[in-house]
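Heads up, one of the protein chains got dropped from this complex, but the rest are sitting where they should.
And then subunit A:
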Amino acid sequence: MIPEHDPQRLQLNDAGKLRHFLTIEDLPCEILTEILDTAESFVSMGEQSVKKVPLLRGKTVMNLFFENSTRTRATFELAAKRLSADVLNLDIKTSSTAKGETLMDTLQNLEAMHADAFVVRHSESGAAHFIASQITPDVAIINAGDGRHAHPTQAMLDMFTIRRHKGAFEGLKVAIVGDILHSRVARSQIQALNTLGAAAVRVVAPKTLLPRDIEALGVEVYTRMEEGLKDVDVVIMLRLQRERMHGALLPSEGEYYRLYGLTQEKLTYARPDVIVMHPGPINRGVEIESAVADGPRSVILQQVSYGIATRMAVLSMATGGQAQQRELSQSMQQENNQ
């Protein structure tokens, strides 16, 4: 396979360390565990009065958001600032691409500004891969969501949340409920859970919201909540976009809520110590009942605060992997010269 089309070779440096974070797919369990362990070391920092470490001092992180996002962008910005990096937020959707500039043109301009990391969100699946394969390899590319493909930092903060509450992944049964078809979060979660060794990953949705041959991703498919939630340790609810009603995917919010909305009653199918997660923003009364979202089993707000620590972990690991790669390349060059 051509290296630029081999996700693993693109994401890891010659020493096997992370240099881009584009997708969970093909990353070894050790890298995922390293992200979780590194995040653990950052999580207590948020509670201290001085919330900064100098790990990325003098480095520049560019948030390139080709698609709108409030929460993800804010947590990436905070994460970079707590690592002492200089942060530049570029809302590209409303600037250059609206003027007819291609993604390639935009990238070449940004490349000339010599950033150390790009945090990228884009509406096209594969956009982060494309950027990582096209621009100078020195810049760490962090995927902050590309189309329906991947949202790996969201998945890792979810894994972090699960590990904090459940201790380990072995033996865990996890149900992901809702619009799997359009969800980059679900795809990354499924890959992370399988890599980390969860016992069972289930998806629960009507067939219109399930991608074709989804079983090949390593999931059990359920179409009914009673069966799908039975004895699970973790329930992850996905956001339902209102425009799904118009694409003839669902008849109405009311029917969806009746069948798949997470209510206290449906939650009783799961294990008593189940935790309820949601990548946000939640639609109360569409996919989740307020009493559940705000209830004792919900860890939704913790997910948000863990998001900063997880993104700090990924940013520091990827920029570190890039620095290591530069040293490796230099010493290789010196050897060749001798």
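Operating definition for what follows: contacts are C-beta pairs under 8 Å (C-beta built on N, C-alpha and C of every residue); 3 or more make two chains touch, one makes a residue touch a chain; residues count from 1.
Just so we're on the same page, contacts and distances are computed from a predicted model.
Candidate names were "Dihydroorotase", "Phosphoribosylformylglycinamidine synthase subunit PurL", "Helix-turn-helix domain-containing protein" or "Cell shape-determining protein MreB", and the UniProt protein name of the unshown chain is "Dihydroorotase".
Contact with the omitted chain, checked across A:K59, A:R73, A:R187 or A:R311, is made by A:R187.
For the chain missing from the display, the contacting residue among A:S41, A:T102 or A:T208 is A:T102, taking the whole complex into account. When you scan A:G46, A:P137 or A:P211 for touch with the missing chain, the hit is A:P211.
Contact with the chain not shown here comes from a single listed residue; of A:R73, A:R121 or A:H149, that residue is A:H149. Even with one chain removed from view, subunit A keeps its contact list with that chain: residues 1-2, 4-7, 10, 25, 102-104, 122, 124-127, 129-130, 134, 146-150, 184, 187, 211-214, 216-217.
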